[in-house]
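Not every chain of the complex is shown here; the ones you see sit where they belong.
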C-alpha cells in the first residue's frame, strides 16, 4: 500500500478512535504519521534505531536507512547536518539523547540555526526539529540531568516546546515538524513511561503559543513547566481539601509564550507561583514573573514566587536529587504563605 | 609550487576556449571587486569585518566552475570570492557589504553572512569550520532524495583544527555522502602560521583519518583546482563519497581590513604577489595558448571595472533598510521576535 492510500484508509479508520498510549508512544505516533505524510521528514541521531526510550522505535524498519539515520557520536555534525539538509529542502528531526549533550552542538544550534533566517534577511526556511530529553529524577547525575530551556528561549530564532502529556506530545510534535522554524522540542525523562492517556489515533495538531489551563481556581495561579504540571496539580488537589482553589496553567510552549492566559489568570487570582525543574537563577520563572509584573502589576496581592532547582548541579544520590526537584509540599507551602 | 605547464602539454580538461577565458574573467571579477571593497573601506564608505580574498581567486573560480546548477556551496568569513564564483551578482553583494536594503540579506548579514539560496550559496559564515557540517547536511539531503547534486564546502587551514571539521567530514564519510571539502590553505589562520597549529605537513593528510581521498592542488592554478574538484564531484555523484581537497594558496592582503600584519615579512607577501598571482599565471597561459592577447585583457578589465563601478553605484544609491526590519525575519510566518 502506498503512502497515500494508506493515509486515507488510516484517516477513515482512525476518526474518533482513541488509544491509550504513553508519552513516548505518542511521540512515536507523531513521527510515524509525519514521516508517512511528507517524504521530506527524516530522523537522525545516535540512538534512533534501537531507541532506548522507544520514541523512534520501529521507524527504521518502516522507513529504512535513508529516513532513519544512525549517526556517530557527533552532536555538532548532527545539528549541522540537520541545518544543511533543511537548507536544501528537507525537514529533519534530529535527536539529542540527553539535553546536556546539546552543549556539544551549541554553535550549530544557536550561532547557525537560530540566527540564520535573520542573518539571511528572511530568505530561508529552516523547518528543523531538535528533539531532546530533559528533567531530573532518574539518578543520572549532573552531566545527564539539566533542563536548559532558558538557554534556547534566550536565543531568538528558536521556538521552545515542552509537552507535559501524551496528547500534547503528539499534537505539538506534529506542529513542530510542520513549522518552518527551528524548534527545540523538549521531552521529559520520567514522563516517557509514567504519563499515559487516551490519545486520538487520528490526525490532530496543537498550535504553538496556547497554554492549557489544567485546573481552574480563583485563589492562586500556578504555572508549571512540563512534569511540574503534575506536581502543581497534586498540590492543587491537596490545597482544595483546605478550601484553596489553585488554577494550574501549562504553557506548553515557552517560545512563543501564551502570556495572555497567564495574565488573565493572575488578574483573577492575584497571586502567582512558577514551578520548573531548571535552575532558579535565570530560569523561565524569572521571565514569566517579569512579564506578569509588567502586565498585571496592579492585580498582584503578593510577590510572585518561584519553585525551582536551587541553583545546584543535580546530585547523584537519589535523596539529594529528590530534594533538588520542586515538590508538592513546597508548592503547597508556597501557596499557603502567599495566601497568609 | 608547481611550475607553469608549457602551452602545448596543457590538459584542458575538456574545456573549450570560452570556458578557459571565463576562468580568467571570474578571477578578475573577484580581484577588482575586492580591490574596490578595500578602497571603499579605507574611504569609510563601507564598514564591518571584511576579509579579502585577493590572491586566492583561483580556488573559488576553479572549484565553482566544476559544479552544476543545483549544487551548493557553504563558505567562510572570507566568502566574497566564493559568492562571485557561484554566480552571485556584484550589485546586491556590494549592497550587502554596505548594509543596504538591496543587499542579498537586506543589509542584515553583511560581509560574513552573504547568502543566496537561489544560487546554491548557503552562506558565508562568521564561525570558523561551521560551514563543514552544514555542507554535510546538504549532501545528506541530496543523498536521502537520491538526487545527483553535490555540496562543496570551502574552509581554511585554521578550520581544519576545529571539532566541526572532524565531525562534519567523518559523518559524511560514514555514509559516503556527495560532499567535497575544499580547504583553502593560505598558510595563516589569522596571525598564526599554519605550521604552528597543524602538526602535519598538509591538511589533506587528514583525509586518511576518514578513509577518503586527500588531494593537494596548487591553489594558484585555476585549472588544477577545477580538475581536482571535477573529479571529486564525479566521485560524489557516483555515490563514492566525499573528497578532501587542499588548495595551497596565499592571501595577499591582511587577515581582515585593518590587520597590521606584524606576523609576516613584507618580502614574503611581495614574493607571493610576484610568483603566485593566479591572474598573472593564467593570463600567461591564455597568451601562450593564443586564447587572449593584450587587447583582450584590457577589454576584460574595462568590462569588469565597469561592472564593479555599477555595483558600487547601485549599492551606494540604494536605501538603508527600514527600521521595521530590525524586528522581522526572526521567525517565519509571524515574522516578529
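Structure notes:
A and B label the chains in the order they appear, each numbered from 1.
Here is the rule we use: a residue touches a chain if its C-beta (ideal position, glycine included) is under 8 Å from a C-beta of that chain, and two chains touch if they have at least 3 such contacts.
Not measured: the values here are computed from a predicted model.
Summed over the whole structure, each shown chain label occurs as follows: A x2, B x2.
The rule is short, and it goes like this: only the chains that are shown with their structure count from here on.
Chain A meets chain B in the complex at residues 42, 44, 66-67, 69, 71-72, 74-90, 92, 107-108, 111-112, 116-126, 156-157, 159, 179-181, 256.
Contact residues on chain B toward chain A in their complex (touch as defined above): 72, 74, 103-109, 113, 115-117, 122-123, 125-127, 130, 132-146, 149, 151, 163-164, 166-168, 170-171, 174-175, 325, 328-335, 337.
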